[in-house]
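Let me begin by presenting the structure, written as structure tokens, before commenting on it.
Left out: one protein chain. Kept in place: all the others.
Chains: A, B and C, in written order; residue numbering restarts at 1 for each.
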Amino acid sequence: MLRFTTAGESHGPGLVSMLEGMVAGLPLLAGDVNRELARRQQGYGRGRRMQIERDEVEFIAGVRAGQSLGSPIAMLIRNRDWKNWQDVMDPAPREGDPDPRRRAVTRVRPGHADLTGLLKYDRDDARDILERASARETTARVAAAAICRRLLEEFGVRLGSHVTHLGGIDAARPDPMPADINAAADASPVRMLDASAEASVTARIDEAKQAGNTLGGICEVVADGLPVGLGSHVSWDRKLDGRLAAALMSIPAVKGVELGLGFDTARRMGSEVHDEIEAAPGRPLAGNVRRRTNRAGGTEGGMTTGEPLVLRVAMKPISTLMRPLGTVDVATGQAAAATAERSDVTAVPAMGVIAEAMVAFVLAQAWLEKFGGDSLDEVRRNYDGYLARVAERIGG
Amino acid sequence: MLRFTTAGESHGPGLVSMLEGMVAGLPLLAGDVNRELARRQQGYGRGRRMQIERDEVEFIAGVRAGQSLGSPIAMLIRNRDWKNWQDVMDPAPREGDPDPRRRAVTRVRPGHADLTGLLKYDRDDARDILERASARETTARVAAAAICRRLLEEFGVRLGSHVTHLGGIDAARPDPMPADINAAADASPVRMLDASAEASVTARIDEAKQAGNTLGGICEVVADGLPVGLGSHVSWDRKLDGRLAAALMSIPAVKGVELGLGFDTARRMGSEVHDEIEAAPGRPLAGNVRRRTNRAGGTEGGMTTGEPLVLRVAMKPISTLMRPLGTVDVATGQAAAATAERSDVTAVPAMGVIAEAMVAFVLAQAWLEKFGGDSLDEVRRNYDGYLARVAERIGG
Amino acid sequence: MLRFTTAGESHGPGLVSMLEGMVAGLPLLAGDVNRELARRQQGYGRGRRMQIERDEVEFIAGVRAGQSLGSPIAMLIRNRDWKNWQDVMDPAPREGDPDPRRRAVTRVRPGHADLTGLLKYDRDDARDILERASARETTARVAAAAICRRLLEEFGVRLGSHVTHLGGIDAARPDPMPADINAAADASPVRMLDASAEASVTARIDEAKQAGNTLGGICEVVADGLPVGLGSHVSWDRKLDGRLAAALMSIPAVKGVELGLGFDTARRMGSEVHDEIEAAPGRPLAGNVRRRTNRAGGTEGGMTTGEPLVLRVAMKPISTLMRPLGTVDVATGQAAAATAERSDVTAVPAMGVIAEAMVAFVLAQAWLEKFGGDSLDEVRRNYDGYLARVAERIGG
Partner (left out) sequence: MLRFTTAGESHGPGLVSMLEGMVAGLPLLAGDVNRELARRQQGYGRGRRMQIERDEVEFIAGVRAGQSLGSPIAMLIRNRDWKNWQDVMDPAPREGDPDPRRRAVTRVRPGHADLTGLLKYDRDDARDILERASARETTARVAAAAICRRLLEEFGVRLGSHVTHLGGIDAARPDPMPADINAAADASPVRMLDASAEASVTARIDEAKQAGNTLGGICEVVADGLPVGLGSHVSWDRKLDGRLAAALMSIPAVKGVELGLGFDTARRMGSEVHDEIEAAPGRPLAGNVRRRTNRAGGTEGGMTTGEPLVLRVAMKPISTLMRPLGTVDVATGQAAAATAERSDVTAVPAMGVIAEAMVAFVLAQAWLEKFGGDSLDEVRRNYDGYLARVAERIGG
């Protein structure tokens, strides 16, 4: 089973991303990963740190001569800011240090893990929590997922995302969607596919910044080119929709996930929700049928249908406000204004990239479950055999 | 780690629910489980089957003299309808049977697993898929979760659910919520806490039935009495919100999940989303603080805060319409009207009970991770020790 | 991933065996399982219970018309002795029962889980532990594994076992081994392939019985027909040898596991241990090579080589002695003679069948990891494709 683990504190020496269970023979360059890391650092409304970082990956293991080896792939991404934080975040104790708890955080920030983590792990300094709970961790997710994307690309799967809502402003959804969603979205500072909304959104961001406030939004992730039958209906923990929901809800600040029409299905009659099926020779990915609509968003019974997978993810506004919220100082028990460490107004554009990453991981995992195989060639052989069989089934 | 597996086809001999990893010494009666099974069978808009079934559990393993033993708990729930389906669903081959594929389903139903499962598992008869993909499977989930609830009840956790939307009609959310949500909700045929909406909803259900159509809706699940610190921020797959989302999205027909304000957070400013914190001696579950609001829905950083957990789940209308949708007959490749096997108009009231069940499982699992222990007494000792420590922290 | 869970107490209502993740389309009859259950009940030296039980499986889920469905397979095996134990093992509390702790076990038996389990799970009556720790549980393992065997058989894998040592007496290992090991071993009351040793072994068993003592022994499991490449070297928990060792050491009373020459390799020079390789066209399973010897026992680097897998398992004598050992009565803290509940002299012949079962499960799991697939046909297609590719590699 494909699995990944990340490690790393926000201001520690760096991040480590470990992907275990990837096949051998996958063409893979540092640039494939760095490109996704750069996409994650885009977006109007980000603060200073995004300029500092410019993340770059070092392959420590699992890659040789531009190909995966089948062994665990370990990537190291150094934190460029580490030199400024070495005294605060040193793994070693600093004896004789006059201020060993420099930059301790006790005015815990509402909306963050600060307080819950501090009580759970029994720490005095919320920095011991927030350094890990930081969205910086998602960099390592994006790195692992960049490799998953490479696998999916080999089979013609296209993953993209765009912002459909930001700070109270909806973007119109283009119809039809552009063939290359990311080419269009990445060209927009707010990753919207609606040029007319862009100006109002950037203005809204500027206003919020002025007010020391923050903004949330909604992203849509679309995956096209998937064959019918990823995931399974047989057990609750094999259902692809559940696994996607877990992956997406685990992104910091995400508070809602929906598939296809999502919450809107609750308001419609059955006849307006389900996707009628018709024969469509020449569509082997979907079993030579077509859904007349794709309200389901690409799954039925916890399995892909062969139609595009469409997910939406809601992100709350960034929890650190420059005009801080009321809280308690855990050192004194007194009321206080929350610590204000970081300054982005919104991370919604970046969140789309992270959501793509989580979807890519889940899909690659489901892919290898379905097709087995230890080398790219073997996966391809198994995939081709499956598609050929599927193509025989209906009107075949 | 607490884990559960279910087995069973909708018209097969029965369902099996297996819960592995529960502590010893938990008081447990068949009635504890049967009560939840009965709650799942409630609800206006259900068809004939709900009357037939009246599910009852038989403990096969793991329970003795009214207590759990710490060993795997296996429960058998016979399908009362089995006698009518024995020829169709016989595990053994029936040689010489004149019609071995009696009741074969080839006019695959849109919105169900019929077609995706048939292609994935390479079957000719969609019955081989739909019997398992049926919502009947959730009976076994509710059984396993009834035991998880018993554990949580020992610690004063109260789980409830109610319908907030059904078939286009919103229920008003009572403020404050009743102390015992289920006592109120279970008394309503549509499990709403808004008596004024009930009549319109049942009328709407009757209309839909008349029209051969189906209805979806939204349920809210609330868990009260949880201590701060269930779940974790340290790794993506430990975050409680992600695990809850997976569990809920895996319920058949669920298309959306949200926590706290959910999608609405995307439309608000940060200052209107995050929950300010204030000292509140005498609230050890929350670390002697209070959130002035609970917009987060009870988690921060993937951990419980000590405030009530509030989740909402959107369910699409039942996929089998009595006025069937257009589809393809997989045996012939020709256009056809979808098979119409079952007749409920809506399962939204029942879905709340199932959603409670999935939440109860995830919470019990997180509970045992946090507190360890092999007997109820040991869990209690560890829990008490933790709460005492938490109570010392802020203003303690 | 293929996984299985068992439930059931020795004198409770029955056992449940649940196998999750098996492909669809596997031909499967109750007789396939019952045959293995019967093999497990063989053997000279067993007491009365083996006659009572004659285990028979009821498929509750996952099988239809003689084929697996891809859904979880649940099997129920009723304990025939249950009627005599209903008062002792009733899942429900029996109020007003004059002797509610009838047959309580407090004189804990050395060598059993009685005392360790009682302290861990904080129980007063060791019956709450021993009912589950009993070797009766392995019946459910054998049932799940019988299905795994059916899968392997479809690909020509042959699994067998025989006793190489019992109660101080070694059996000579035939050279060459018979093509069908089990046909020969099952014909022997002690499952030995050495007729000359049989008589002394049965005499030794009779003597031990007379003396109220018990005997241990060693079994060898052989799996033939496996392709090169099951398991993996890439991570410690993917290595097939480790996974086999876990599965075998988890059998009650097993104290040692070895592969190939096993402990004997420690006493030899490298040149006497490693298996030289030579070209051997027409052996696609092994990559068209042959090892001149098979001292490794069929794996290199945690992967199958294509040569027979050969494992040996050491079982201690049964822990319940009719001339009981000294112990403590946990109710009084006083010295006591251990409870003596069961009377077999040796279970070594049966243990071989259980060891085969555990090996079959691990191999089927590794098989589905390597070849993927959701139907038997798909696994076969992927397997054939792999073998064809392997056959091209060396001298191809």
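By our rule, contacts are C-beta pairs under 8 Å (C-beta built on N, C-alpha and C of every residue); 3 or more make two chains touch, one makes a residue touch a chain.
Note that the structure is a prediction, hence the values are computed from the model and not measured.
Across B:Arg173, B:Arg292, B:Arg323 or B:Arg389, the residue that sits in touch with the chain not pictured is B:Arg389. Touch with the chain that is not drawn comes from one residue among C:Ala133, C:Cys148 or C:Val353, which is C:Ala133. Among C:Leu151, C:Ala208 or C:Leu376, only C:Ala208 touches the chain left out of the display. Between the chain not shown and the residues A:Arg35, A:Arg54 or A:Arg94, the one that touches is A:Arg94.
As for the chain not pictured, it touches chain B at residues 1, 20, 70-72, 229, 232, 234-235, 368-374, 377-378, 381-382, 385-386, 389. Touching residues on chain C toward the chain that is not drawn are 5-6, 108, 110-120, 122, 129, 132-133, 141, 165, 167-168, 208, 211, 213-218, 228-229, 232-237, 239, 241-250, 252, 254-263, 265-271, 273-279, 287, 289, 291-292, 296-297, 299-305, 314-319, 321, 323, 325-328, 330, 333-335, 358, 370, 389-390, 393-396.
Panel shows chain A; residues 3, 5-9, 12-16, 18, 20, 23-25, 29-30, 58-66, 69-74, 76, 89-94, 100, 120-123, 128, 131-132, 374-375, 377-378 of it touch the chain omitted from the view.
One rule holds for everything that comes next: only the chains that are shown with their structure count from here on.
Here the spacing of chain A and chain C, counted between their Cα centres, is 44 Å.
Between the CA-based centres of chain A and chain B the separation comes to 26 Å, rounded to the whole angstrom.
Inter-chain spacing, taken between the CA centroids of chain B and chain C, is 37 Å. Counting only residues that touch two or more partner chains, chain A has 229, 232, 234-235, 370, 389.
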